[in-house]
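Of the protein chains in this complex, all but one are displayed in their positions.
Right, chain A next:
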Amino acid sequence: GRRPSILVVEKDVRSGIPECFSHIPMAKRIPTAHAHKDVHPAVLVIGQQMATFAIKDSIARLEATLLAFRKVIESYETPKGNSLSRHFVPHVLNPQIEYLTECRPMCYSMGNAIRLLKAKVNDFDIDTPEEEAKEGLLETIDLFINERITLAEFVIARNAAKQINDGDVILTYGRHRLVEKTFLLARENGRVFDVSIIDDPYDRGGQELARSLQQVGIRVFYSPNLGGLRANVERATNVLLGTEAIFANGSLHAAAGTADIAVAATNASKKVIVLCETINFDRERVSVDALTYNEIDPEQNTSDSFRLLFDTTRDKYITGVITEFESGTGNSPAQAI
């Protein structure tokens, strides 16, 4: 539960940011009254939810965005003398995107999806009938959600669950949807294993993961912070991590603390397996440290505290990545897609 922070003019909110981090963006709450008049009500709502981190992880944001865009498309009517293929993107879609970006910097899966959607609009002939174009777009979105989100999640969890053996002690960080699915599926398949959760005290998602795993009879060790990292890594057979994105050089862009765990595991010669849908791969960005692409946590941006939401894990600290298409090192799937 994030408290809504008191809204001040943007300049003031950012003025407390230390100079060495002043290039890093931060989510902000925009009063709905200040939003562009063309922003669709459904988009207004998810924008607020993203700004307050009620919708937080990359896939949740992607799905919410696509569903909201679905509503935008459904209520769209091409003005007289215009065609959808010319008018929709610049006059309707772009204001939605701008607003969402203002609320919180877009995640890379959203960028990928929007690019695909725009390409689809461009594919339409200038004289494609509006109804047909709208149908086509809605179909694209549905297919996209089915394939890249729902099916991807299923396939990744299934493949990852196969990697879990009886007697394993698997270390994970916080709560990631794919990791949770994998544990539950492996248990369903009859595997007997322990899970060691290191939580992020600024998020505490790990407690919910612990609860959900315990309900199906998985033994859980819970560490509230990275303090017990060495002992936890020592005990673990391998490490299973989720991520927000994977960059073109194979670096993970994941919850701050992920890199610390991957380094500790690598130093202890434990396998580090990362689960990631291909929609979260960014083929254009390269990052070797966490200060290139990141976000400032608006909740911890006060006069006496500062926090980055993400860190960058270099591919040398990753043993393998499991995606819905194939598995390999951090680099190879990025190349393949």
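Throughout what follows, contacts are C-beta pairs under 8 Å (C-beta built on N, C-alpha and C of every residue); 3 or more make two chains touch, one makes a residue touch a chain; residues count from 1.
Rule of thumb we're sticking to: contacts and distances are computed from a predicted model.
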Of the options "adenosine deaminase", "Pescadillo homolog", "Translation initiation factor eIF2B subunit beta" or "18S rRNA (guanine-N(7))-methyltransferase", which is the UniProt protein name for the chain that has been left out of view? "Translation initiation factor eIF2B subunit beta"
Write down which of A:47, A:95 or A:257 is the residue touching the left-out chain. A:257
Residue of A:71, A:115 or A:211 in touch with the missing chain, whole complex considered: A:211
Using the touch definition up top, pick the residue from A:153, A:168 or A:200 that touches the left-out chain. A:200
For chain A, residues in touch with the removed chain: 18, 20, 199-202, 207, 210-211, 214, 219-232, 256-261, 263-264, 267, 289-291, 294, 297, 300, 304-308, 310-313
